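A single protein chain has been omitted from the complex, and every remaining protein chain is retained in its original position.
We call the chains A, B and C, going by the order they appear; numbering starts again at 1 in every chain.
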Amino acid sequence: MIELDHLIAPEQSEYTLWVVALLTLPLLSGLISAFLKQQAPYGSSFLIGLNLVVAGFLALSLWDEPVSIRGSWFSLAGNDFTYSFFLDRLALAMSVIVNFVALLVHLFSIEYMREDPSKPRYFAYLGLFTFSMMGIVLFHNLLFMFIFWELVGLSSFLLIGFWFEKKSASLAANKAFILNRIGDLGFITGLMILYTQFQTLDLDAVKSLMAISEIEDGNWVVAFKKAGQEVMASLDGRWLSAAGIALFCGAVGKSAQFPLQVWLPDAMEGPTPVSALIHAATMVAAGVFMLARIFVLLDAQALEVVAIVGAVTAFMAAIAALSQFDIKKVLAYSTISQLGYMVLAMGVGAFSAGIFHLITHAFFKAGLFLSAGIIIHQLHHLEKGGQKFDPQDMRVMGGLRRKMPVTFFAFLLCSLALVGLPGFSGFLSKDAILLDLAVWADEKGGGFYIPEVLAFMTVVFTAFYTFRMILLVFFGEFRLAGILGRNQLENELHEGNGWLTVPAVIFALLSLSIPFGFTLNPEDSWLMQALPTPMYVVPVAYAAQSLLDIPHETFEVLHGLVNAVSIGLALAGLVLAYWVYRPGGKLQKSFIEKREPVGVFGQVSFYHWYLNALYEKIILKGILAKARGVAWFDRWIVDEAVNLLARLQVVIAYLTRWFDRVFVDGLVNLTAHSIGKVGQLTRSIQSGNIQAQILVTFIFLLTLILLLVL
Amino acid sequence: MLVLGALMFCSGLFVVLTKKNTIMVLIGIELMLNAANLNLVTFSRFDPQALQGQVFSLFVITVAAAEAAVALAIVVKVYKYFKTSDLDRVKSMKG
Amino acid sequence: MEHILSYIVFIPLVGALVVLLTPKAYQHLYKVLAIGFTGLSLLLTLYAVHMFDGGLVPQISGEANLQLVEKVEWFRLSLGSLGTFSVDYLLAADGLNISMLLLASIVLFIGAIVCWKIKEKQKAYFGLYLLLSTSVLGCFVALDFFLFYLFFEFMLLPMYFLVGLWGGPRREYAAIKFFIYTLVGSILILIVMIGLYNSVYDPVKTAELAGINGTELSIEEVQALVAEGRIEEGQLVKSFNMLYMANPANYIPGSLLERSGLSTLFGEPIRWMAFLAIFIGFAIKLPSFPFHTWLPDAHVEAPTPISVVLAGVLLKVGGYGLIRTAFAMFPDAAYHYAWLIGFLGMFSIIYGAMNALAQKDLKKLIAFSSVSHMGFVLLGLAAMTSEGISGAIYQMFSHGLISSMLFLIAGVLYDRTHNRTIEHYGGLAHQMPYYTVFVGIAFFASLGLPGFSGFIAELFVFIGAFKSSAVIGAIPAWMAIVSTLGLVLAAGYYLWTFQKMFLGKFWVKEKNWLPALKDLTIREYMVLVPLVVLIIAFGIYPGLLLNLINTGVESFVGHLTEWSK
């Protein structure tokens, strides 16, 4: 019988200090930037760079033998609440990537935020973010993951609302935080369930306990020893699936999955480098990372939910991206849709494919955002003389490739990766996902072809909106000049300097497929091999069929087909996009003049399926109205009820007094009438009349006697 | 005898309750007292130890006299202020 | 230092006397005195906590392993057929109250510092404040019901005057309301107290009185004798000792509240009705829906320091009372009504949050958030699991700190503009950046962000509540899950308030507030910074508190599970 206390026994390693450093350096960078004032950018960037070195060192030295470090945080009711780091390849890869992206973004920001007076705050937030992100990556304990999960949410809140004087920004920040909170409810519920069953939240322990737990007539039973005596924990089996789904809710919030994805587009209110770091490369990927961590704990039902949600998200977002004007919005929606791919991958059990896509996406999407950032930055410089325009609106752009070749180059490469054309990283990862998806669909059959269909349609749309973006931004003539009526404007526009371009170019180069292996078959990519898909540990009765159990031939058979279809679809997308938005094409013109797309499809797409409307106009309003109702209820019903009691007492008092004085007379008059036939005092018996009082007293006593004696 | 006592008591009570004139009321009270006296005296016939009742009644008579004296004094006082001994008119205090 | 608890409790009283004796000419000294005396008792409390050994497992239903005990027989009455009953002066600490004592001393000290704003009738004010301090502190360490009730009742008058004399425009209404409400509660408690000490005897003293002990009798032996009815009632020593009351073996056979007693009233077992009565009594103080309506008024009208003390400590008396009396003495009834209590807790959480969502007055909002957060306490208690109970206690502690901070920051704004309406401000972050930082910290702490003490508390309450159905079956799991909604609502009302008041373009309703709207003063830092430090400290190292309460909670839960069947 397995002993819980052994599972969560403290572990040490000579790398502990390094890990701690890896975790805390970013925090430090955040803190110092508060004091460095104007030097903050360089200081914090340096520390992040340092951290990258640490990460690299750890990655190199621990790549083949993962280390786990564990200690006790505190104990409650005999349960040890442990903290534990687990540096397996996943964690190492993630920490390298996070630090890498963070570093480049820092450098980029040095230029991008140069004029902003509150730079220190900005870099402090960035540091805080990197710190909490590293927390999620390094900790191997659900409780700690949740803690840093929330901290990430906080830092994202702060960064989105960085320009807080913009109402829209602060509102977007609130939205992001609250929607994430909703997701986190699920996370907490998951924690409750797992803790109730296993009495620990340490992932290692949870996994090994999950491995020995069984399903006995619908009950999820696990037996283990704790502090010597046996513990026989048993819950209704449905809680097992519930746990998986609940934890997944956390991912839904964080990685902007349906139905909580609406916060991500608004999050673009934040500075563009932030969007690159947080809302493209790292934080939103945290959901996927978390799914990867709990991958083996998910049972069939949970996985199905995950897959479907992922597919739906990918599709919806792709549709939404089709008709946006704001370049960042397009990128945001494409991010959502790509995240959808990753989640879908996890859902179908394509663990390594999902991670692979996460990583490739991190690079090319960051590249896209940075390039977009350059454009926005440069356009921003054109604002002068009160001539306001929205530098993110693609309708003011066009023909930029002439003036900003480097940016164009970077943007193009990243876009191709996004579209997923052979030779680019995106191709490999997406191909892997689609292949596994196809196999999964074939295995399950029936309605499970729908995700596949959605995923493949998404390929077309992705290609379409990507090229639409490129065409609108870099080709045709520079429309802003026309709008502002300053013909020489184009000459004032010029390429961003090295601070800006270098990071973008680096990302561009990383979105080629070479870094991941010179091949067209994702199987051969070293990263895929480095991160093999693990086996599920959930009880067999509930476990899904693992892709590893499926004979390799199946994949071989489908591979060519999937390749062909996806490439074909992508090209179709390109052609379609070119046909619609080619420079001088009248569709492009007509489109550009329009304030917003027409037609049902256009509207649905532009308004992202009206999700916002649904949430804000209906649900939120409803809740607020209900709140007011409750407040009214409290004030006028509950409170008044109390006051009423107080009043009631006064009423009683009045009644007694009435009884004491008035009723006396009433009775008196009454009796007086009756007696009055004999005596002649009917006229005048009034209050204060002693006889009356005596009389009533006696009557009262006599009635008492009658009541009690007889 | 007892019946007579009871009758006296009731009539006394009745007088107390119905007559408006203070003096009459006092007389009513006298009646009640005397009813009690009557009882006492009557009962003391069956008294194993002799005559307790009769003694009691003697005391009652004495006390009653004292009471009456005080009462009349107060009535006079009342009459001084209210110029009447009619109880219904004697009311300066409400409630 | 064997009388340390007495010192802690009565030092403020001494302070009150000193203040009363100090002539008006020196009234600038009053605040110094108040701070000094509360500070002194805070120091002693810290020392007591330092001496407190968290390793000892206290016996909830007996005096074993009590710490810092002071027990003197106060008086002993022999009321004929009621038998003798003895009232002890019994102060002691165990895992259940040490944390509350610590909290009380801290908050009272901070409250005393905040009192510098009070300008008029200083003598009376500080006298009453110190009086209040004594009664509150006493409430937490008194383990004799009579003594406890004395302190409990004695909180009313100072509070009544502090709210009624130094409060806001509707202060009198608020004060009366508070008074009446709490009095109703304490009357209910009184009924039960009478019932209890009439049914419970003190085995030790009984042994003495009954003179059985030529050879010293053990408690068990005495209990056995009584159970066999070999000691007639006249010889029993009825006890006010809360710990003895918690032990079913100390109930006189055939007494109304005897555990196995079948004596019923209107068809319900009297024990259950007694539990309900005492529960309501403390639920009013807590407060829980539907007994909470005094809280918003009292908070809104009370001056800042009093709001701080009210939210920081007085509410906790309710929770502590529930633990110490209702649950410890009536485990079976508690178990029977756990569903109801849990539901009330859940409902309060959401109901309070919904109310807060609709408030326009900052203080009202905070008040309702208190209702919501106290709901967690009820939920955790109803769970009857160690996680739940620890969570409840932790929640009381952290809410004590956080709500104090919230009321402080509300006070900061009110001092400057005498206006607390949320809509009247915008973009204060431009004007008062550091203030904004503290507000942000307070808000995020209160909405349960990890890293702050509130998170730990709420997490444990949830876990415990969920676990309950699996281990003891007190409340269903869905209550925990539904209650999590409270987190989102909290995020909602705090963030929107924050956004309305502090973010966006700078804007205030009255132009003449502008000069007043300075950033924090050094005094305000002095009270805010320590709170922040504490909140974070208890947030990232829960062991600080848990090491004190763990054993207590464990044996308490053991007690519950043992007797709730």
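In the analysis below, a residue touches a chain if its C-beta (ideal position, glycine included) is under 8 Å from a C-beta of that chain, and two chains touch if they have at least 3 such contacts.
Throughout what follows, contacts and distances are computed from a predicted model.
A.B. asks: UniProt protein name for the omitted subunit, picking from "Peptide ABC transporter ATP-binding protein", "NADH-quinone oxidoreductase subunit N", "MrpA C-terminal/MbhD domain-containing protein" or "Formate dehydrogenase subunit gamma"?
C.D. replies: Missing chain, UniProt protein name: "NADH-quinone oxidoreductase subunit N".
A.B. asks: Missing chain touches which shown chains?
C.D. replies: Computed over the complete complex, the missing chain touches A, B, C.
A.B. asks: Looking at the full complex, which residue from C:Leu96, C:Ile231 or C:Leu256 touches the chain that isn't shown here?
C.D. replies: Answer from the full complex: C:Leu256 touches the omitted chain.
A.B. asks: Looking at C:Gly164, C:Gly375 or C:Gly411, which residue reaches the missing chain?
C.D. replies: Counting the whole complex, the residue in contact with the absent chain is C:Gly164.
A.B. asks: What is the set of subunit C residues that contact the non-displayed chain in the whole complex?
C.D. replies: 74-82, 149-150, 153-154, 156-157, 160-161, 164-165, 172, 175-176, 179-180, 183-184, 187, 190-191, 194-195, 197-198, 255-256, 263, 265
A.B. asks: Footprint of the hidden chain on subunit A, which residues?
C.D. replies: 649-650, 652-657, 659-660, 664, 688, 690-691, 693-694, 697-698, 700-701, 704-705, 708-710
A.B. asks: In the whole complex, what residues of subunit B lie against the chain that is missing from view?
C.D. replies: 2, 5, 9, 12-13, 16, 22, 25-26, 29, 32-33, 35-37, 39-40, 42-44, 46-53, 55-56, 59-60, 63, 66-67, 70-71, 73-75, 77-78, 80-82, 87, 90-93
Quick note on the criterion: only the chains that are shown with their structure count from here on.
A.B. asks: How many angstrom lie between the centres of subunit B and subunit C, each centre taken as the mean Cα position?
C.D. replies: Using C-alpha averages as centres, the distance is 65 Å.
A.B. asks: I'd like to verify one number: the distance from the centre of subunit A to the centre of subunit B, where each centre is the average of its C-alpha atoms, in whole angstrom.
C.D. replies: 96
A.B. asks: I'd like to verify one number: the distance from the centre of subunit A to the centre of subunit C, where each centre is the average of its C-alpha atoms, in whole angstrom.
C.D. replies: 37
A.B. asks: Considering subunit B alone, which of its residues make contact with at least two other chains?
C.D. replies: Subunit B, residues with two or more chain partners: not present.
A.B. asks: Name, in rising order, each residue of subunit A that touches subunit C in their complex.
C.D. replies: Going by the criterion above, the answer is residues 73-78, 143, 146-148, 150-151, 154, 161, 164-167, 170-171, 173-174, 177-178, 181-182, 184-185, 188-189, 191-193, 195-197, 233-235, 623-624, 626-628, 630-631, 634, 638-639, 641-642, 646.
A.B. asks: Residue numbers of subunit C touching subunit A in their complex, please.
C.D. replies: Against subunit A, subunit C makes touches at 177, 180-181, 289-290, 293-294, 351, 354-355, 357-359, 385-387, 390, 427, 429-430, 444, 449-451, 455, 459-460, 462-463, 466-467, 470, 477, 480-481, 484-485, 487-488, 491-492, 495-496, 499, 502-505, 541-543, 546-547, 550, 553-554, 557.
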